[in-house]
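The structure under discussion is supplied below as structure tokens; questions concerning it will follow.
A protein chain is absent from this complex, but the other protein chains hold their places.
Labels for the chains are A, B and C, by order of writing; each one numbers its residues from 1.
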Amino acid sequence: MKDTQSQRDERGIAIDRVGVSGVRWPIVVWDRQFEKQGTTATFKLAVALPSEFKGTHMSRFIEALNEYRGEVTFKTLPRLVAELRTRLTASSAVVEVRFPYFVEKRAPVTNAVGRMDFDCWFRASGGESGDTFQMGITVPVTSLCPCSKAISDYGAHSQRGYVTIEVRPTKSDDNGVMLIWFEELIQIAGEAASCPVYPILKREDERYVTMHAYDKPAFVEDIVRDCAVSLQRDGRVSWFKVNVENHESIHNHAAFAEVEWQR
Amino acid sequence: MKDTQSQRDERGIAIDRVGVSGVRWPIVVWDRQFEKQGTTATFKLAVALPSEFKGTHMSRFIEALNEYRGEVTFKTLPRLVAELRTRLTASSAVVEVRFPYFVEKRAPVTNAVGRMDFDCWFRASGGESGDTFQMGITVPVTSLCPCSKAISDYGAHSQRGYVTIEVRPTKSDDNGVMLIWFEELIQIAGEAASCPVYPILKREDERYVTMHAYDKPAFVEDIVRDCAVSLQRDGRVSWFKVNVENHESIHNHAAFAEVEWQR
Amino acid sequence: MKDTQSQRDERGIAIDRVGVSGVRWPIVVWDRQFEKQGTTATFKLAVALPSEFKGTHMSRFIEALNEYRGEVTFKTLPRLVAELRTRLTASSAVVEVRFPYFVEKRAPVTNAVGRMDFDCWFRASGGESGDTFQMGITVPVTSLCPCSKAISDYGAHSQRGYVTIEVRPTKSDDNGVMLIWFEELIQIAGEAASCPVYPILKREDERYVTMHAYDKPAFVEDIVRDCAVSLQRDGRVSWFKVNVENHESIHNHAAFAEVEWQR
Partner (left out) sequence: MKDTQSQRDERGIAIDRVGVSGVRWPIVVWDRQFEKQGTTATFKLAVALPSEFKGTHMSRFIEALNEYRGEVTFKTLPRLVAELRTRLTASSAVVEVRFPYFVEKRAPVTNAVGRMDFDCWFRASGGESGDTFQMGITVPVTSLCPCSKAISDYGAHSQRGYVTIEVRPTKSDDNGVMLIWFEELIQIAGEAASCPVYPILKREDERYVTMHAYDKPAFVEDIVRDCAVSLQRDGRVSWFKVNVENHESIHNHAAFAEVEWQR
């Protein structure tokens, strides 16, 4: 049967990334509280294609994914990247995977317990110029406006904000990267904001978070800076990008702030 | 050339609605302040298909839309519906159209002016059992939690909420329906909430809306009820459905309330 | 501490549904191949609120969800509905839950295996007028246009279509409803379409699905009707709604058809 993809291409255009996207797949990730967590992911898998080949073999991406039966972590994703390079005879490959991650979280006063969901992702690439690994999370938080508090006789508008932290961990001795838990990034975001958000709050808890947020007003600028300060202090972080977006309760648009940094 | 669609079908299944969706098109709608407003819409157009016909002629929907050069209003949409019935020899037809609608709005103290956007829609249908017309809008608002205020020594969490109002206007004498402006529904939603939201607020305005919201705490239950009371009082409204959804600033989920009513 | 929600309301407006939405939570569902499947869900939970109460207690929805540790099935969801009615002293309650569901699927010729994802949902309600249960799924399929094939010397345009089937199962002897597997609805949709879609296809498989689709052209009207015929024949189905939407490869809009039916 004819192998169209393997034909020669004469246009002289090398392709940076070719592959599949929107591939949904159940996965298992590491969980700081409970060791492992099953969740559902969306994958993007790609390789570089030299200018002389007409096409790549798309089915091999799914084959590789299907055979990859272990956890999806900073330890194992580089192996999937290497597997793609081999299987598709490619000089470089990249894997991106996004998934909801759940953390059991207790209310601050009553200890009422529930699950909080966070959008998380990993990105691993490998090629002749070396390997890279990146992780990211969006953490919903409460923000309370310092200006509104300062200029009003009472009250201050608050809203839900989203703190997105992306980090590249520092290289570790074993040729991989250092472990950073999503739970650590969640804590950094929650402490930078006016208050963390919770899955369940009884009245005693609601009183607590209301006054806690009022006592700690924060602009998007403040939240992004406090996150930046925390991440700069952490030797395991070699690069980060933090974006904070407030869904302003007094407007129909968002306010945002963004900082990128390299050690 | 063979007309596959006009062939006879033997399965005995009449189709309730068949047509096109996701059709984006520039339109003109009525504007209370400035008479007319150009905007961009997404259309769904459909007809009923009797069991004996294999298919409908999809290109005729776009032809009808293309020839329909006027405004999109409660007056003209029923004509497009009638046109579809004729052109596609259908016993009934329906048109749904969604678009952002812009209103020039002034800040409450400084009068600083900007545009506010609202998601709006019309739905018109016509058939042997008569015509129907429905309009809807989603109005962003500020809501401030009465419980949070009552139990806290200071502060109260607020957030952006979305008030979605759908109404069927009462039949008018001229065989159509009575005119209801989007601006009237916006006002109903804003008055039911803790505070309307604004495109632009200077510091004096921010102080005003902060204290206004604190002075008028409202649950989703309160907002949906106040909208219901206003709409019931309005003789031009023969049916409504109101949904209020708060993007809680202390949780990562929403609170909502819904009321449907028929005169 | 003041219980604002329990205060008396004088507006005379009963609320049809009040509760929480957008609650993401890990769940376990029944799996025809592997018995059980862990996945991630989004819940909407609500109760009716009589006109005399000011508000409902939103935290109780999450408490009920947190204590509900078993599988999410047609057997257990009615129990969560009953639990909500008790816990919130409500005359009626409703639970909607949406989740990706994964099926291991083999390529038609080579048997190459992969996972296919489907958007699925359950809706259970309970009240004085009885209980209802509904399930739904969106099945991606290949559709090939009969008109395009009939009028062209060679070729025929094909595209991805989405078959959405919602059913209410017939009441069973044990006071519940009859079991219908998602896999059965997937099969109905795949057989009605020009061809099912697959997670992985080697060249031999691609040849097979290409010619299979060409041999079985189908309009959205055909697909919706074939699904309707299959569902009407199945005594376990007391009601259904089928929507077929083709993301036309020759247009930038979709074609759709819809049939609703009650036994």
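By definition in this document, a residue touches a chain if its C-beta (ideal position, glycine included) is under 8 Å from a C-beta of that chain, and two chains touch if they have at least 3 such contacts.
What you see is a predicted model; the values in this text were computed from it and never measured.
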Shown chains touched by the chain that is not drawn here: A, B, C
Residue among B:7, B:39 or B:91 that touches the chain left out of view: B:39
Full-complex contact with the absent chain, from A:15, A:28, A:82 or A:178: A:15
Of A:28, A:58, A:109 or A:178, the one touching the omitted chain in the full complex: A:58
Options C:57, C:160 or C:236, residue touching the unrepresented chain: C:160
Sole contact to the chain not displayed, among A:118, A:198 or A:219: A:219
Touch list for chain A against the chain that is not drawn: 1-2, 4-5, 9, 11, 13-24, 44, 46, 49, 54-56, 58, 146-147, 150-151, 219-222, 224-226, 228-229, 245, 252-260
Chain B residues that touch the omitted chain in the full complex: 1, 3, 24-26, 37-40, 59, 62-63, 65-66, 100, 102, 112-115, 117, 199-204, 207
For chain C, residues in touch with the removed chain: 116-117, 140, 142-145, 147-148, 151-160, 195, 197-199, 201, 203, 206-207, 209-211, 213-214, 247-253
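By our rule, only the chains that are shown with their structure count from here on.
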Chain A onto chain C, rotation angle from CA fit, given as a multiple of 5 degrees: 180
Chain occupying the middle, per Cα centroid: C
Farthest-lying chain, centroid of Cα atoms versus that of chain B: A
Distance from the mean Cα position of chain B to that of chain A, given in whole angstrom: 35
Centroid distance [mean C-alpha coordinates] between chain C and chain A, Å: 29
Touching two or more other chains - residue numbers and ranges from chain C: 1, 24
